[in-house]
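One protein chain omitted, others in place.
Showing subunit A:
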Amino acid sequence: MIFRSFARGVSDDGNGLGRGRGLHIGVTLGPSILLFLLILPFAGSIASVCLLRTSSTALPSWIAGTVTLAAFLLTAASYPYVQEGQVLRFYLEWIPQLGLNFTLRLDGFAWLFAMLITGIGFLVVVYARYYMSEEDPVPRFFSFLLAFMGAMLGIVISGNVILLSVFWELTSIFSFLLISYWHNTAAARDGARMALTITGIGGFCLLIGLLLLGNIVGSYDLDKILESGDAIRNHSLYLPALIFILLGALTKSAQFPFHFWLPNAMAAPTPVSAFLHSATMVKAGVFLLARFWPALAGTSEWFWLVGLAGVITLLIGAYFAMFQQDLKGLLAYSTISHLGLITTLLSLGSPLATVAAIFHMLNHATFKASLFMAAGIIDHEAGTRDMRRLSGLFRFLPITGTLAMVASAAMAGVPLLNGFLSKEMFFAEAVETHADSILDRSLPYIATLASAFSVAYSVRFIHMVFFGPPPVDLPKEKPHEPPHWMRFPVEFLVVVCLIVGIAPAWSVGPFLHTAVVSVLDAETPEYSLSVWHGFNLPLMMSITAMLGGTALYFALRGYLARCDDGAPFFRRFKGQRIFERVLVEISWHWARLAEKRIGTRNLQPQMRWVVGTGFMAGLLPLWVSGFETRPFVFSGIDPAFAAIWFIGICLALGTAYLAKYHRLAALVALGGVGLIVCVTFIWLSAPDLAITQLLVEIVTTVLILLGLRWLPKRTEGMEEKITLQARVRRFRDLGLAVFCGIGMTFISYAVMTMPVPDAIANYFLENAYSQGGGRNVVNVILVDFRGFDTLGEISVLGVVALTVYALLRRFRPAPDSMEKPEQQRIQNRFDAERPERSEGDTVREYLLIPSVIMQWLFPVIVTFAVYIFMRGHDLPGGGFSAGLTLSIAFLLQYLAGGTRWAEDRIRILPLRWIGAGILTATATGIGAWAFGYPFLTSHFQYIELPLIGKMPAATALLFDLGVFSLVVGSTVLILVALAHQSIRINRLRAIEVEKAKEAA
C-alpha cells in the first residue's frame, strides 16, 4: 500500500534526509501541507480578532479572502497526493498512551470536501464583503467564519476519530456564534441556542459512539476503523455504537426528527446560511455517514435507521418547503429535503448509491450556496424575504434573476444542470431493489413525489419573486442590481452548475472518481456520468415529477399567495414549540421539583448531611474490610498529661455549651483549649507546631474579639418556648456529634498505636542536612523539599486575606450594631459629667501601664521575630512563626494606642507585604531556572560572618523570607481591616445623622 510507505517516510524523517535529500523534501513537504491548511484559518481568525477595534471593513475582508483563497489553493495543490487512492498523512503524538494522536489524513473524499469548504468559503467571504453593512462588527464576523472553516476542515481531515469529535464540537460552537451574530434580535439568539442544543447533544452522542467504535476496533485511528468493517458489524456493541454515531450525524444534518433547528438557524446573516447550510455544517453529518460507510453500512439496522430518517426527511422537507413564505425558510426546508435524499442514498448500502450520494453532496452545495446568496441579494435590494410581498423583481434584477433561475432549475433537477445528474442516479437506485421491504418497494414513489414537490417549490421561488406585477410597497424603494463583486460568487457557482451539468465526465469526473475510490476502495462500481442514458424508467420519473410539480404549483398558487407560513395542518405543531416545551419541562419543572423534593436552602440540614456522610465514609471501609480486635495494651499514663487534658476536655465542653449565650466566655475557653493543644505539641516533640499554635492562638483571639462587637446581643431567656421539633433536632445533633466523637476516638487510637510504616519520614530525616542544609527538618520540608506546596499554601493565605479585605470594604453593620457599645457610652457619660474631663479620656487611660509596656516592647518583639526567622532553618522557628510574631508586634501597637494612634506612627501597607512575599517566594523558585534546575531547587552554603559566626545561607532562606513577608501582610491586613470598621462606623453614623437632618 502506498500510504504505508508514506507514513514511514514521514516518521523516519531524520534518516530519510540522510539517505536522499532531494527525493525526500518533496515527500515530507506533503504532510506538513495538512497542518498548514488546518492552522491557516485559525490564524486568520485570530488576526481578525486583533482588528476588533478598527472601524475598517475592508481589512478584515481582505485578510479573510486571502486566507480562504490560500487554503483553497493549498488544497488544490495537494491533489497529486490523493490521486488513485493515495492518502496523505500527518502524524504527531498527543497522548499515545490513550491511543490519542494528532493524526491528519487527507484522501480523495476528504480532499473533495476540503475543496468545497475552502472554495465556497472564499466565495462567501467575497459575498459577505458586500453583504455586511457598515454598522455590523465585521472583524468579529470574519473571525468566527474563519474559525468555523478551520473546524470544518478539521472534521474532514482528521485521521483520529477523537480528534474528529473535537472538531465536530468546535463546528457546533462556532456555528452557534455565527447564527447568533446579530445577537440583539431574539430570533437569532433562540435559533442559535436551539442549533447549539441539538447539535451539541448530537456531538456528545457522537463522542460516545466513537468511543464505542474505538473500543470495538481497539484503536481510534480512522484507517484501522475503516479496515475492520466486518469485525465492527459482527460485534455485540455494533448497534449501540451505530445508534450513537447516527444521533450525531442526523442531528448535524438536520434529519427527521431533529430537522427543526435548521429553519430557525435562518436568523443568521445570509452569508452564514450560504456557507453553513449548503456546503459545510449540515454536510458534516452526511460526510460522517459516508466516511464511516465502509465500516458501518450494509446491515439491516443501518438500512432501517438511516433509511427511515432519510426517506421521511426527504419527503417532509420537500413538502414543508412548498409552503414557506420566507425565501430562506424555503431554502432551509429544501436543504433538509436534499440532505434526506443523500441520507437515503447512503442507507441503501449499495456502492452505486454511495457514488450518487457523494455526487449529490457536491451538486447540492453548489446550487444551494448560489441560491442562498441570491436570496440574500433579493433581501438586500428589496428589504424583505417574504414571498407574499415580493413580485415582478425581474425588471429590476435581470442578471440576478437569471442566475437564480438557473440555480433553482438545478435544484429542481432540470436536464443539462448538475442537479439533474445526481437526481437521475438517485431515481435509478430507488428503482433497484436493495433490501426487500416496504421501505424499499415504496421508494420509487416517494422519490418521485418528493421530486415533484421540489419542482413545485423551485418554480414557486422563481415565479413568485421574479414574475407577476411590479411589487407594491416594498421596504426599500427601487431595487437595483448589486455591486458586481457581490454577484460574482453566484455567477461563478451557476457556471459550475452548468459546466458540470453539460459535461460531467470531462469536468468533475476525475475528481469524483478520486473521492469515490477513497471511500469504496475495492468496491468501486462501474458508473457513467453522462447526461443521456436513453429513455428509461428514471427519465420517466423525472418527467413525471417535472410535470406534476409544475402543475401542483399552479394549482396551489392562489392558496400560497395568501396562506400563513408553514404547511397546512403541520404548521400547528412546530418542532420549535415542542423543543422549547421539553427544555422548559426539564430545566425548569423537573429542576424545581428536584429542588423541592431533595434540596434545601437551610444550612443546618446540609451540614447534617455533610457530617453524616463523613461519618459513613469513615465507617464504610471498616465495615467492608472488617474490624480487627487487638488486646488493649495499657502503655501507662503520664498523670500530668492526663491532668492537662482533663482541663482541656472540660474547656472544650464548656466552649460548646457557652457559645450560644456567652460568646466571650466561649472564646476564652476556646483559647484555653488552644493552649493545651500547644502544650501537647511541646510534650510530643513538635516545638515548631507549639510556637505556631501559640502565636496563631493570639491572633485568632484578637480577631474574634474584634468580630464580637458586631454580633447581636443574645441573652439567656430571650428564646421563646422550645418546640418538640427543636428538641428532637437537638437530640439528633447530639447523637451525631457523640457518634462522630466516638468514631474519631477509636480511629485515632487505632492509628496511633499501630506501628508507623517506614514511609517517607526517614528520607527527610536523613537528607535534610545533606540536601537542604538545615537541621530543623520541619522547616527544611516546608521551604525546600515541599516548597511548592508551601508556595500554594501561602498563596491561599494571601487570597483569603484579600477576600477578607474586599468583603469588609463594603461592610455595613446591622442597624442594631450602629450605636456605640454600652461600655463606651458609660465611659463617655462619666466623662461628660465631670467638667475637667473631655469625652474619650477614660478610654485612653484604660490599661495605661500595660499600654506603655506594649509600646516599649515593640522593638524587642521585632528583634525576637528576626531571631526566630534567622534560626528557623536549624532550630524551631521559621518564616511562618516569625511572620506571626511580627504581626503581633504591630497588633500590640494597635491594642495599646488605638487604631488612630498606631497609624499616625507606623504605616504598615499590608498589601505590599503580601505582594512582596509572593513575588520573593516565586522569584526564588524561578531563580533556579537560571542555573538550569527545576522550579524551587534550593542551594545552600555556610558563610562566615564577623561577630555572628558561621551562618547558613541557603536560597531556601530567601523563600522563607517570602513566606515571612506574606504571613505578616495577610495577618495584619485581616486584623487591621476588621479594626478599621470601628472608625468607619463613625463616618457611617455621621452620614446617617446628616440624612436624618435633611429629611427633617
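FYI, a contact is a pair of C-beta atoms (placed from the backbone, for glycine too) under 8 Å apart; a residue touches a chain by one contact, two chains touch by 3 or more; residues count from 1.
One rule holds for everything that comes next: contacts and distances are computed from a predicted model.
Novice: According to its UniProt entry, is the unseen chain "ATP synthase subunit a", "Na+/H+ antiporter subunit C", "histidine kinase" or "Carbohydrate ABC transporter membrane protein 1 (CUT1 family)"?
Specialist: So the chain that does not appear here would be "Na+/H+ antiporter subunit C", according to UniProt.
Novice: Quick one: which of A:L782, A:M854, A:I868 or A:L957 touches the chain that's been left out?
Specialist: A:L782
Novice: Who touches the missing chain here, A:F36, A:F811, A:F858 or A:F935?
Specialist: Checking the options A:F36, A:F811, A:F858 or A:F935, the one contacting the hidden chain is A:F811.
Novice: Of A:L416, A:L875 or A:A928, which residue touches the hidden chain?
Specialist: Answer from the full complex: A:L875 touches the omitted chain.
Novice: Check each of A:M752, A:I849 or A:A930 against the chain that is not shown and name the one that touches it.
Specialist: A:M752
Novice: For the chain left off this view, which of A:G648, A:G927 or A:G962 is in contact with it?
Specialist: Considering all chains, including the one not shown, the answer is A:G648.
Novice: To test your reading of the contact rule: which positions on subunit A touch the chain that is missing from view?
Specialist: Residue positions of subunit A that touch the missing chain: 601-604, 607-608, 611, 635-638, 641-642, 645, 648-649, 652-653, 655-656, 659-660, 663, 666-667, 670, 673-674, 677, 680-681, 683-689, 692-693, 696, 699-700, 703-704, 707, 710-712, 714, 733-734, 736-738, 740-749, 751-753, 756, 759-762, 764-766, 768-769, 775-778, 781-782, 786, 789-790, 793, 796-797, 800-801, 803-804, 807-808, 811-817, 874-876, 880, 884, 967, 970-971, 974, 978.
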